[in-house]
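Shown here: the complex without one of its protein chains, the others still in place.
Which chain is which? They are A and B, in the order written, and residues in each are numbered from 1.
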Amino acid sequence: MSDSRALKPLFQGAAVVLALGLTTLVLLATKAPPLAAYVNIARGAVGTVSVALDVLVAWVPLLLVTSGLLVTFTVGLWNIGIEGQITFGAIFATWALRSFQGGAASGAIDPALAIALSVLAGMAGGALWAMLVGALKTFGGVNEIFGGLGLNYVATALNLWLIFGPWKRPGVASMSGTVPFDKALWLPTINEQSRFAPIAVVLALVAIAVVFALIQGTYFGLRLKAVGKNPKAAYLLGIPTWQYTMASFAICGILAGLAGAVQVTSVYHRLIPSISSGYGYMGLMVSMLVNFSAAVAAPVALFFAALNVGSIQLPITLKLDSSLAGVLQGTLVLFVILAEGARMRFMKKGGRKA
Amino acid sequence: MRKITKLILALLLVAVLGTTAFAQSAPPAAGANLTIGLVMVGPYNDHGWSQANYDGAQYVVAKVPGTKLVYIDKANSADRPGTTVSQLGESLVAQGAKLVIFSSDDMSDEAVKFAQAHKDVFVIMTSGDQTWKDGKAYKDLPNMICIMGRMEYMKMVAGVAAAMTTQTGKIGFLGPLINDETRRLASSAYLGAKYAWVNYLKKDPAKLSFKVTWIGFWFNIPGVTSDPTQVADDFFNSGYDVVISGIDTTEAVTEAAKYAAQGKKVFAIPYDYAKAIDEGKGVSLGVPYFNWGPAYVTTVKAAMAGTWKSHWEWNAPDWKNINNPDTGAVGFNKGTLTKDASASVDKFIAELAKGLNLWKGPLALQDGSAYLKAGEAATDKQVWYLPQLLQGMEGQSVSK
Partner (left out) sequence: MLIELRDICKTFGPVRANAGISLAVPPASVLGILGENGAGKSTLMKILSGFQPPDSGSIIIDGEAATIRSPADALARGIGMLHQDPLDFPPLRLIDDLILGSRGPLRPDRKKAAREFRELAVRFDFDLDHEAYVDSLTVGERQQLEILRLLWLGARALILDEPTTGISLPQKQKLFATIRLLADEGMTVLFVSHKLEDVESLCDRAVVLRQGALVGSSEPPFDTKRLVELMFGKEVPQTPRYKIPCGETVLAARGLCLESLRLQIKDLDLEVYAGEVVGLAGMEGSGQAIFLASCAGLERAVAGSVCLDETDMTSRSHHDFKREGVAYLPAARLEEGLVPGLSLEDHFILAEGKRGLFIDRREAEREAVSRIASYNIKGRPDSPVESLSGGNQQRALLALLRDKLSLILVEHPTRGLDIESTIYIWSKLKERCSQGTAIVFISSDLDEILQYSDRVLVFFAGRVSPPLSAEDLGVEELGRLIGGKGWERFEASATAETAEASHV
């Protein structure tokens, strides 16, 4: 027992080193200076207060999405449809904000209330889209991966249609999205111009804390686990399995929708074509990296957000593509999973007192 | 809820953002050294709009001692998911930029946000009208200057070249997205074409067909916009033998070259970037292009000298020599033209230089409603905010 605990960081450390090594090789292969690249990423992520706050801005949706995915992973589901759920949350939030815009301007509705209702609408939108995946799975027998992918496409298409159609700017359709909302309807940021909305960070932290508590300490969480590990036995133990599956989709959708709503109300202040920003897929990576446990999700998500924000410097200073961050993230996930596999084998073979 | 958070964070704010909280109303002179940041919507080497801006900025670095350039390209949410344009602007500031050029119409909201957030940074908004006192989008932004070139003239020239070349009497216009700017540019091309058709060729204006197809954005984004290659093909396959491009990239020329190689007599007119003409030797009739350098130089010098004053400029060509790289804001590079057509183009440019104004009544909008009364010359506002395409043009006026 104690041996296996001691070994774990060793293997994970090795995984990180390997991932860095491979990324360095990629850099060398493209004749880029690796050290400078890493320094630039670091500086771009924590070099100034403003970029550090940007990391937090990226952290919020990522953490929200990861929290949601941890719930679906607990019941053994691969909720690839998360991207569409973020998008749908954004669409619903935009829809609500658009309908409150007039009222907020004329004072008929308190802007704070309008924002709160819009965020709730976003959560409802995400949940709706997620439960559609769930319904396809439980009632239509469609695997959640295929259903999710399909619904991602539908969500993207719908989003574009809205931006270029009913919600286009007066006389102009633009890739830059819908008309920005009144300032009164922005999620309050630490100052007028910042993108950093502390309340969003609070929401994300609450989300991960709730998910952690849910999975670790509640009857609900334990039942989710049982359904995830052995649905047949869970059913015989009296757990209504499909309801729990649906509930997990709903929770994940709520959090994804919240992420979408936060993007709309605090980052872009409008609906844009790629509103999900790939945070869904990144959340899947984070979930895999933390081995589906909520305890370490927050710091890992923060690290991923930092890589993303930091890598913006690469094209500016080194004329490198920002996708290097993606390479590093991908290899990291890969090697950590491989290392875990290797550790298991090692324990089995030579390990004393496994 | 808001109040509480604001209260809590007021302290944080003071502690964390103490420096940026003190904002000036006008940026101080930048002095002898200035790092210029350039944000481009497409790739910096797109042979189109973005590259024209890139070259403009490089021109500044070459002409103004003490300047340096940092840039970021592909600043759109599809290429850089999760980022905002103002954030990208800030990343340039982090590299020392004291003047940031946002070089696309699509960035206007974010540029305004950025200008408001960074009152100590000079901002050039290319193609915008936010600092035009009489314009519809005016905002009081002391640190921002909007710059645009009067491309309308060169689009008219392109129209002339097209009309003098077409055998079928069918001219296609490969449009980006629909907005004020693209409407007036497409219409300018049409005005030029019609003028040549009637006055030089003495043909019936009803026999001239001018069709606009919009792809939805400045360049191709697979799965999001219509494919410009496809649109160009459709034009060439349905009897349009000249396609005028209004987008940032060069698909029209590439496709024309492909069809020409198969023996079809078709031509294209690229856009934005002076050297785009090299792309399709033999099929490019010429290119109307932007020459951002001179205007950027003036503005950058103002920032350095402390004479910066927020304004909006819509710069005219240098009629003495429209292709002088050190003067005019827009130009036209002639390409493969028949002798006759070439002469007509020159003649037309000379007429423009002498004061010919095609934006003059009687002109009606596409739906038949009056635009300009007989003899009435359009004001800048009327041209800039053209509400529809003009009568006689086919294609969508307003996005559905």
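To be clear about the criterion, a contact is a pair of C-beta atoms (placed from the backbone, for glycine too) under 8 Å apart; a residue touches a chain by one contact, two chains touch by 3 or more.
Remember, it's a predicted structure, so these values are computed and weren't measured experimentally.
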Counting contacts across the entire complex, name the shown chains the missing chain touches. A
Which of A:G21, A:G165, A:P240 or A:G341 touches the chain that is not shown? A:P240
Sole residue of A:K137, A:R195 or A:R223 that reaches the chain not shown, by the stated touch rule: A:R223
Contact with the hidden chain only, please: which chain A residues? 1, 213, 217-220, 222-223, 225-226, 229-230, 232-240, 348-350, 352-354
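We adopt the following convention: only the chains that are shown with their structure count from here on.
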So, in whole Å, the Cα centroid of chain A is separated from that of chain B by 37
Mind pulling up the chain A residues that touch chain B in the complex? 44, 47-51, 53-54, 58, 111-112, 115-116, 160, 164-165, 168, 171-177, 180, 188, 190-195, 198-199, 267-268, 270, 272-279, 308, 312-313, 315-317, 322
Quick check: in the complex, which residue numbers of chain B touch chain A? 1-3, 5-6, 8-9, 12-13, 16-17, 20-21, 70-74, 76-78, 80-84, 86-88, 90-92, 94-95, 106-110, 113, 116-118, 177-180, 216-218, 221, 224, 387, 398-400
